[in-house]
Each structure stands twice: as structure tokens, then as C-alpha cells.
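A protein chain is absent from this complex, but the other protein chains hold their places.
Moving on, here comes chain A:
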Amino acid sequence: MRAFDELRKLEIFFKEESNRGCSIVELYELVQHAGNILPRLYLLCTVGSVYIRSKEAPAKDVLKDLIEMCRGIQHPVRGLFLRSYLSQVSRDKLPDIGSEYEGDADTAMDAVEFVLQNFTEMNKLWVRMQHQGPARDKEKREKERSELRDLVGKNLHVLSQIEGVDLDMYRETVLPRVLEQVVNCKDEIAQYYLMDCVIQVFPDEYHLQTLETILGACPQLQPSVDIKTVLARLMERLSNYAASSAEVLPVFFQVEAFAKLNIAIGKVIEAQDDMPVYGAVTLYASLLTFILHVHPDRLDYVDQILGACVKKLSGKGKLDDSKATKQIVALLSAPLDKYKDIDTALKLSNYPRVMEHLDNGTNKEMSNVIIQSIMKNRTYISTAEKVEALFELIKGLIKDIDENHQDELDEDDFKEEQNSVARLIQLLYTDDTEEMMKIIHTVRKHILTGGPKRLPFTVPPFTFSALKLVRRLQSQNENVSGEEAAATPKDIFQILMQTIEALSSVPVPELALGLYLQCAEAANDCDLEPVAYEFFTQAYILYEEEISDSKAQVTSIHLIIGTLQRMHVFGVENRDTLTHKATGYSSKLLKKPDQCRAVYACSHLFWLDEHNDMKDGERVMLCLKRALRIANAAQQMANASRGSSGSVVLFIEILNKYLYFYEKGVLQVTIDSIQSLIELIKQEMSGENTTADLSADAFFASTLRYIQFQKDKGGVVAEKYSPIKAEFAETS
């Protein structure tokens, strides 16, 4: 290339010479006497360039002469560089339409001829390189060829720049001539490179109009050419072109682009029987992208491509080839990305069939992709039919497909996977209660096939989905009276009972207990006493038989008492049974402080604010007194085992409860009882063996402050509180 720069200086020299009166024609003759042919030709081209510029002869004549002369060099590399030089110097001097060198012709035909000829000769030289030299140097030669390929390709670039080359000339002359050379040279490297070049260099509008021609050349190429990449690139360009503006789309329809591409791809795949699977899939994937850009509304085209893919894959079972599976995942993800709504993908009948060919791991991966797509677009899946289709697609996540082949899945990954399924269940929803009921049935059917590993993840979201439906039915029934509702809360509760029961196979008793209690509360709101009672029974059974961990027991007790406290649907007998059991459980907790707290929590079971018939002051006080006894026992235990008295916190808590019920008007909570408890606390806190407990001190202080606040309020409240003596305790 440096030589070219030097030659440029030479050119400038020649020009100056000619300006000084030396005739350019003479110069032209003169250089032809140079000794060696190669320098002679370089000089000739240089002078020729000045000659053309001087306009003393028409450009086309000089160019014709030069290109004939260059025939003198048949050595491939030298010839390539020489012709490349010729191309370079002639570039701005072509007799193009509108150029100053146009001459009297009205077309760019001469320019085109010139470039085409140069191209053809250069290609021949380039191909010839392949066959020069011994066979063992083949690799080296091919590398060299690869480095020089741009020299050949430049010509095509020049062709594309010629103004006079319009669509007609391209279609009639340029393309056919180029393709002729490409096909005839029968050289794999050249064919691949040049096809690609043609596609990249000429405008997309031209490609659309000459689709048949260029596609027609494809089967004529050497079988070893990577034609699928070429086709893929062509489709990519056309896809982008389609995406660039809506105005070009009608052209696509007009030339029946899809049909032609489809046929071409079919032919290629048929012809290259040994094409690896991933190659075929890549082609289909590119064509699919094309369809999504150009004919997004033609789901039948999309399905057609998927069908062709299935056909190609049929008989191959589950694929082992990771390149192929990657391509299939890309193929399947494309419609998801394009049609934000999963509904559309569900309509493609061949979609699940393609998924069948993925190995288990990739199948799950694809299922995850589908779920992520749904969640990203927050689309609700609104009919049971669609839910069925969706679950069929992602069945790898829902259950163990292959009984014998246990997936070695990392525990964390498995959790993540199942949590995605759980989140998906939240998105299966419709406002239509009848349809929603069908969805509930469908979901249930599928999750029960999941086995003990999956149930803890899928049953809770299912439960809450069903409970939400119960609520909706409740408000519906209020409006629509006298009509037979197709689905009733009772039906749903039955389903829930059976489904939560399935958790016992895992087992996860705490989770199941929580769910039973949720259902009990919902049944309470529907005034279904027997149903609520049954749920409580199941919860209690779990507590008695399955929950033995102390911490779990405490939480479960809180849930039981908290839920029971809100029940209003129970008759006296049922209520008594349940509260009796609850208080029993409370007093049997292992640690005394837990016992104490649970027992005084039970006191609330006997005082419901909104229901005057559920206010039993005596039993409230019984609970509180019992709690006090437990607190005392705890103190004694601490004394005996550690030699110092334990914390007075429990007493303070009970004191607060006294105040709570006193304010509510429970007569059994007398001023005396409050007062004596305060004294007890003060005593305990100032005792000799007492360990200082800052938090208990603070608690007591804030309690006394509270009493003072109430006194300061005035009115009825102040009256209640005034008899209570509660000065701040002295800290020893």
C-alpha cells in the first residue's frame, strides 16, 4: 500500500509535467517502453489516470485500454494488487451518469462494464491462488487468500456506488453477471465471501426485488459453502429493513418475500442432507424473526415454521447437541418477546411439539423463560383452557416427567424454580367467577401431580387464590339473591380441605396449620359453622400430633388463639370446646414464660368487643389469675435454680392486661387487684436478691406513666384511674 502512495506522488509529478507542456499522450507511449512488465503497467495506470483527467481522450477508451493491458499479468498476487491499484485510481474517473467524464453515452454501462471486467479477472486470479503450490501448504494459502479477499470485494463496493446503477441495471446486468462469476468459479471460499458481500453492499430494496435471482443461485453453490449463514444474514438484513419503516412492508407482500425464502430454505435443507441440526434450526430461527417483523399477524406462518422444525427434528428424540438446543431456545423465545401476550404463543400448535425435543434441563430452562416473560408483561392468564395449555408447556416444572431419571438439581435452584411457579399461579386470574372456578380446578389437578417436593411451594398460592375467589363469591351472593350460583364457597372449602390435606405427605405441619386457620377464618366470614369447625379440628390435630418444636408451638398457639379470638360463627358448645383446648395447649408449653404469655392471651378469647354475648369477665379473670400463678412459679424456679429471682417482666405484662380489661369494664378486675399487683411488682424489684433488669424497669416506668396519662385525660377515664396509686418507684 505504501507503494500506492509513492505512485500517487508520481502521478502528481506526471500531472505537473503535462501542465508544463509535456504531452500526456507522449508520456503514455513512453512508459510502455519500460523494461519490466510489472512496473510498466503500474506506470501506465498512473499516467492513464492523469490522461483521463486531462480529458484529452474519453475516459472509457483509456479505461478499456488499461484493463486490456493488465491481462499481461497472470500471476495471482501481483495481478490482484495491480488491478486493485487500477481500481483505486479509476474510481473517481468512471464515466458515470452525471460525472464529468461521462462522455457522450447516456448510461453508466461503460463504467459498469469496466468494473465488472476487473472484478471477474480479479476473482479468477484469486481463485487460482487456491491451486498453486503443494497440497501441504493449503492452509497457508487459504489464510493468504482470506487476507486478500477485500481487494476483490472492493469492486462490488464500487459497483454499488455508481450512480447510474439503478434497480433495472442491477437486475438486468450487474447481479446476473456477478452471480455468474460466483457460481462458475466453483470455489468455496470465494463463493461464501462474495455472496455475503453482495448482500451487504447493495441496498435492501434491490434485494427484495431480485430475491428470486439471488436465492436461485444458492443451490448452485458448492455444497461445502456455509449457505445457511449467508441466508441468515440476508434474512436479518431484510428483517431490519422491514422494521425500519412501515412503508416498506407492502413491498414485502408484493414480492411474496416470505414464500420465496421459505422455499429456498426448504431446498437448501433438503439438498444438504448432512447439515447438522443446529444449522437447520438457525435457518428456521432467522426466518421466524423475519416473519415476526414482516408478518406479525400471520400466526399461521409462525406455526408453519415451527412445524417444519418439528419435521426436521422428528425421529431424533431428545436432542443432545447443546448448540442445537441453544438455537431452539432462541427460536422459541422469539415469539414470546414479540407477542408480549403469552396467549398468542399458546395458540401455536407446534410450539409444545418443538419443546418435546429439548432435553429435560433445557426444557425446564425454556419453561422458566416462558414464566419470566409472563411475569415481565404482567399478563393474566384468564381461561381454564389457556391454563391447561400453559401447564402442558411447562410440565417439566410441575412434575417429574421421567419417573426413573431424577434430576440432580441444586436445592437453591429447585427452590427458585418452584417459587417462579408459585408466582405464576398468582397470575392465573379472571374476574368471571365461573371461569375462575374452572381455573382453580385445573390448577389443582396439575399441582397435585407435583409430589411432596413441590407441594409446599404450590399449595399456598393455590389456597390464597381460592380464598380470594371465596371473597368474590361472597360479595356476589349478596347482590344476586335467589339465583343458583354455579360455584359456592362451600364447594371451594371442600376442595381446599382436600388439597391442604395433601401436605401431610410432605410433611409441613406448621404451614398446613396456618392454611387451615386461614380457611377457618374465611368460613367464619361466610357463616359456615361446621366448615369452620372442621378446619379448626384439623389444625388442632396437627398441633397435637405433628408440631413438637417449642418455637413452632409458640407461633402456632399465637395463630390459633388469634384466629379463634376473631370467630363469631361458633355456637356455645363448639366455642367452649375449642377455647378449652386452646387454653390447655397454652398451659402445656414447655417454657414457663411462654406458658404465661399464652395463657393471658387466652383471656381475650372470653371478651369480644363487638359481641355482647361473648363477654365473660369471670373467665377473663380466671385466665389472668392463672397467668399470675405461672409467673410466680417461674420466679420460684429461678430462685431455686439460679439463686436469684428472675425477671419481673411477666408481672408487668399481666399488670398491663389488668389495666386493659379494667378499661373495658370487666368488673372482676378490681382496683384492689390492680393495686396489689403494683405493690407486688415494686416489692420484687427492690428485693435483695433481685438482679437489675433495665428493660423491666423501663417497662414498669412507662406503665406507670401510662396510668398517669389516663388520669390526666379527664372525664370518665380519669375517674376510673384516679383511685389507683402509682407513684414512680425508687430505683435502688
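Convention: a contact is a pair of C-beta atoms (placed from the backbone, for glycine too) under 8 Å apart; a residue touches a chain by one contact, two chains touch by 3 or more; residues count from 1.
The criterion applied here is as follows: contacts and distances are computed from a predicted model.
> Missing chain's UniProt protein name, "Probable glutathione S-transferase", "Dynein light chain roadblock", "1-aminocyclopropane-1-carboxylate synthase" or "Vacuolar protein sorting-associated protein 29"?
"Vacuolar protein sorting-associated protein 29"
> Of A:200, A:656 or A:675, which one is in contact with the hidden chain?
Reading the full complex, the residue touching the unseen chain is A:656.
> Touching the left-out chain: which of A:416, A:501 or A:544?
Counting the whole complex, the residue in contact with the absent chain is A:416.
> Based on the whole complex, identify which of A:521, A:534 or A:684 touches the chain you can't see.
Spelled out, the listed residue whose C-beta touches the missing chain is A:521.
> Can you say which of A:427, A:448, A:506 or A:622 touches the chain missing from this structure?
Of the candidates A:427, A:448, A:506 or A:622, A:427 is in touch with the missing chain.
> Of the residues in chain A, which ones touch the absent chain?
Touching the chain left out of view, chain A contributes residues 375, 378, 415-416, 419-420, 422-427, 457, 460-461, 464, 467-468, 471, 511, 514, 518, 521-522, 525, 551, 555, 558-559, 561-563, 565-566, 601, 604, 649, 652-653, 656-657, 660, 663, 695, 698-699, 701-703, 705-706, 709, 728-729, 731.
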